[in-house]
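A single protein chain has been omitted; all remaining protein chains appear in their positions.
Entry: chain A
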Amino acid sequence: MSAAVIVFPGSNCDRDCKVAIERSTGETVQMVWHQETELPSGLDLIVLPGGFSYGDYLRCGAMAVQSPVMQAVKKAADDGVAVVGICNGFQILCEAGMLPGALLKNAGLKYVCKPISLTVANGQTRFTAGYQGQREVIMTQGNGDGNYFADAETLARLEGEGQVVFRYVDNPNGSVADIAGIQNAQGNVLGMMPHPDRAFEEELGSADGATLFRSVFAAA
């Protein structure tokens, strides 16, 4: 079992992700600089971490998509490797077209940073199977552009195919259908605004994030 965290200039949760995955699963995590054109072989999980890649210039995540490593990430995703984009990572996955929709500025314009309750909208995914029927989880949110948007047709497809993975209990940012996280049609790419990497042990207020990382490895 092995995982990699991609490091973009401006990523700031890259080390959090490494520590969270290692403490949650006992597996080792490699850090991969965004200029790399190849990923380590045999990966079970690739994480695009939170932060402000390229200073959020142009649009959140837009510049990171052009990084050389993203071609390798896309190929790995096509080959079925699990990819999790958290916060800025979710924005990058949308900008890359690996997930549908886009993240807009929070309705109300506030940067929202707090622990937040989520419902597990689909507990049958490789990311959520470990919750075993647990309906509500707590993770910490921290973003200014977390307002998930998709047109009506895309939204209907997401709902119909069970691609909505997490929903906000109390929507903090105007996201359509209270969406906090979605997966792709193949079920191996997850994007979410809340941070499982900030909720991997009780001392942080919640250990619900650890279950997500453990689920990915259990499914691999």
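Note that in this section contacts are C-beta pairs under 8 Å (C-beta built on N, C-alpha and C of every residue); 3 or more make two chains touch, one makes a residue touch a chain; residues count from 1.
Basically, contacts and distances are computed from a predicted model.
**Q** One chain isn't displayed here; going by UniProt, is it "Phosphoribosylformylglycinamidine synthase subunit PurS", "CheR family methyltransferase", "Ethanolamine ammonia-lyase small subunit" or "Hydrogenase formation protein HypD"?
**A** "Phosphoribosylformylglycinamidine synthase subunit PurS"
**Q** Taking the entire complex into account, which one of A:L58, A:C113 or A:A185 touches the absent chain?
**A** A:L58
**Q** From the list A:R15, A:K74 or A:K105, which touches the chain that is not on show?
**A** Considering all chains, including the one not shown, the answer is A:K105.
**Q** Taking the full complex into account, what residues of chain A touch the chain not shown?
**A** 58-59, 62, 66, 94-95, 100-102, 104-109, 147, 149-151, 174
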